[in-house]
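What you see is the complex with one protein chain gone and the rest in place.
We just call them A, B and C in the order they show up, numbering each chain from 1.
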């Protein structure tokens, strides 16, 4: 069967030993690294849900595929061909976020599948290149083996005012081909913001900006297995990472952290990419379209993931309100409903965009990108409000509560039990655990994730600008003002 | 054919003479009344679009109906049975708003069709009453004759802290049955906020609040022809009405007012309603559901109408930016894109709600009301921002420009022509007309309409509360915090 | 005594006959023109308050002056020399706005006094010109006669992307000197947005943009009496104007309009300005500073005027909440408090800016312009929220109520009396009058006034940019990050 288990996934992980650094030390085995363990668990959970006995769950996580007739494949590896495919895909995303406030790591890869599916087809049409068939074979193999594929886009970018890679003073600001060989191309550079890249099977890599004459070396898309020769990964060190490691050492168990995935800076030191894994090279005019189309799909999926996150925030807020007996206070109710409004209206907008879409010649379903960008912008603007409401309802204890270890300490337990009690019907421990979860949500990367996923707000405005037909809107006004030209 | 022309509509209008007051005087013929003429024109336009040669337009305005096999009926009279029906319905609404910044007057009536279609069926199931068949006959007749039907809901309501009609000191705070006769019921009371009621064929009337024991006389839904014996209409007198009349007297032609419809206070002085037009009476527990379901549909439709209005606002803003040469200024572009974002994300959310809906046993399509309420709340909160952006871009001249008559006056024309010129490529007259349109949008009832259509924001929050499953959200949080009960 | 009465003011008005157009007709006598009467009444009221028996009021409206030892002069003609002078000045402004939701028309003139006081002194220092003494004599005369002086700044400006007057295609885009004569200069051009200019005694005129070589003719500041030979005034024709005239013709008395002042486009057709009234001419580098300093003072005063307007909005909202019995509903209370918050925090910020100021060498008090710009920006962003709250609380009747004439009509009065009643303790007429006031506030120019007074939001951001010391802020960050250069 093409759908694999979490155990099979884990075995594959153990079979390779990528070069990984964290806090100035080499990590020998990421499958036992305290930072990676929770994230690996999430990816495994996503494998498991594809075999969930509840059909309403299972159906979100796997589907039939034309490429492998008669087999179920993971929805994470399935290019969407209908509006209903898309609707299931975003429902899957929200469901997973509700259960984990986390992520399956495989979304970026799938979004890239769509973009490369479409543009390998287009490039072939124009240049007679063999990319599309090659890419289809790749996808077929990924589906068959049920591989986890991450997506790598973001180059360091250096001076942002120099949009084209070859104009940068620093040649390393963008990943590039440094050698062409018979057996493939050799690439050098870095990709940033690689969430969970440490424990996938494959990476898909593409440009992150437009390219023009002189940028040939930078116009390249390809696939590469995790830990290929010449690759190094450096783990990020956020405040959440530090706590996760710190807590683990002391036996603290209520960390309930995201658990957001450790993010890596991924370095390519002259890595050989065989030709059969190259899906674009030197077709300059396609770099921007490839990344833009990927981002269009990523907005769609990210937005619904955030609805799931906001759902959890609303649930935490509601529990915390119960914990001090204020659930019926009008201003508290209003704030919880406001979080729900933001979750639901965002989700609604994406579903709407899906059903206002159309089918592309390459067979994929194309949701309405203007509606997606408009909706996603709203969500980006909402996240600070969601967190502000949660902070407000949680109360000051969110940043002043003693640690789990103090709470359990015999010198302190009895007193903390009654001093930290809120409403008598809610166990103190429940309140403290919930506060800890709230703290993790607020101090964690949620705001940054929402703000920067699929590009910062300004980039999103750019998409609205690209897709809106301002001339048509002017004509409506002219017709009404009697000023038709 | 069941689809009638604007001319046929107008003939029907002329055939009755309702009792109408405006500015302290009886209006003898509303079809020539300066306040009513533009609104009547809009209703006529809507009739015309059902026969538009462009199928993409015509298709939004008429459809097939089960009730009249083989005939096309107006979409304004057609209860929606599929998600696609709903999607076409809201596209129709947006299209009409883009062309008119106005309204066809028939939406409230159609929203009521849905509510009464559903609840006459339910009431009959429970009580064995004959309402559903009766109502179906009514709709069939309305479709056949292509009548324009308005909806009348809002009672005066008196003291808002007394939710039940019989608790009010003032017995007239809600419309009620004052007599039961063999041939029907006699009703007394008033319905407020009756946009365009002066020039429809029929009114549908329903309760606007919950009723309980003691409120029997108030639990009543029925249809009544415009201008029935005992009815009086008093036209509203907004600032826009005053200008429209004033301008007309002086020959000003650039008024470009909405043209929003004159709103009437509709008074029932002991009006007889024959039994075959009564669709609920004394079934107390259904008053709230009837009005709530109507409002659910009305939110869906109103929201998309507002997208159309915002489209026009964006177009006006873009034209005005051109007129003074600032279209490329970053802050101006950002504000125009912001209006577009609000228009599109609202529309997207409603489409999403439609496709996340289900079919009711009574055959109607039920969009997801939580998603609708969440989206509609956003739009209510947006309108002041849209108008603020438009005010900002329009500039001070929006409230200081001379009148059209001064502009055309020989003593002044030459000077005003060059003093009021902005960018040399845009004719001064175009700028002035566009400013006038902007002024009408800003000073007009748009904000009040959006704020109060389908109830004020707090009522909308109530709908979110009704539909959200807060317990489920709490469980997500509990699962993550390890505090499952 | 240097403080004059409203009657004396009116006599002065009647003594001149400016050339005025409105709705395509010449206005023979503005003192009886329905549009002007309420505004003239406001100016008269301001005269009266300077002699109010209540010292807490009178003290806000007049003060001692160094220029006229031993005499009281109007505060509207008094350049401020201390923080306490400024604090009284803004208290005066708020007080007047609370009583009238209107304006005394004299603020712009006084703001210009400050700017010209300061820069005539500076220009004289640099060029040995005689402007400062000349200007002081002018002010002394204005104080002595207690004249009402308006300020005229805003040129048509044409294409906004051409910042310098001489670069415009249209030479009339900015007012300019067309001839120098022995007895003075001859000016041609227009000034827009001249609120209340029709019924002041004098106008002060200054450039509205920077000037550089080639713009000599445009770098000019001067005073001119209202209705000087060669001047024409064209009244604006807002929706409010139309209603005011319309209502007056029909005997409607509840118009409670602002009453905002009729705004004029003021045209100078070769008007001779004697040299003793010229306060800047050809000193190119001073045009921008003169207008900017004027605007700094105008922000200070306008902001507090808006607090007074918001006070009225809060009061109207509170009365309307009473009228339907919802004063205690939490969401209603929250919205009214929110309006109060916006009024008070704006006022507080301006007072703070005043007391963080310093004295200029020319003797004037200089409030802190950064604090003013920051506060004023907040207020600009608040006004749409104030009006949205008011619209929300007022309810739909704000745009649907019948006219006063219908309410008083014998056929309708009894019914409208009980149908339009809200809470039984509040007379129906009180409710209707208050709704009319609310309608005027919402549909009137308040939003445009706040948005554009002292320049649109972007101009205000420019002032923040001018005054903020971003390098100092960076150094704080560097010190904390250990990255001092």
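What we mean here is this: a contact is a pair of C-beta atoms (placed from the backbone, for glycine too) under 8 Å apart; a residue touches a chain by one contact, two chains touch by 3 or more.
Since this is a predicted model, take the numbers as computed values, not measurements.
Among C:3, C:43, C:67 or C:101, only C:101 touches the chain left out of the display. Contact with the chain that does not appear here is found for just one residue of A:324, A:348, A:364 or A:437, A:324. The chain not shown here is touched by just one of A:73, A:267 or A:318, and that residue is A:267.
The missing chain lies against subunit B, touching residues 330-331, 334.
Considering the complete assembly, subunit A touches the hidden chain via residues 21-25, 154, 156-162, 169-170, 172-173, 189-190, 192-194, 232, 234-240, 242-243, 245-247, 250, 252, 263, 265, 267, 269, 324-326, 328-329, 331, 383-385, 387-388, 391-392, 394-406, 408-409, 411-412, 415-416, 418-424, 439-440, 442-445, 447-449, 451-452, 456-458.
By the touch rule set out above, subunit C reaches the unshown chain at residues 83, 87, 98-101, 254, 256, 311-312, 314-316, 318-319, 322, 333-334, 336-337, 340-345, 347-356, 368, 370-375, 377-378, 429-430, 433-434, 436-437, 461, 464-465, 468, 470, 472-483.
Methods note: only the chains that are shown with their structure count from here on.
Between subunit B and subunit C the centroid-to-centroid distance comes to 38 Å (mean Cα coordinates, whole Å).
Centre to centre, using the average C-alpha position, subunit A and subunit B are separated by 41 Å. Subunit C has its Cα centroid 52 Å from the Cα centroid of subunit A.
In subunit B, no residue touches two or more other chains.
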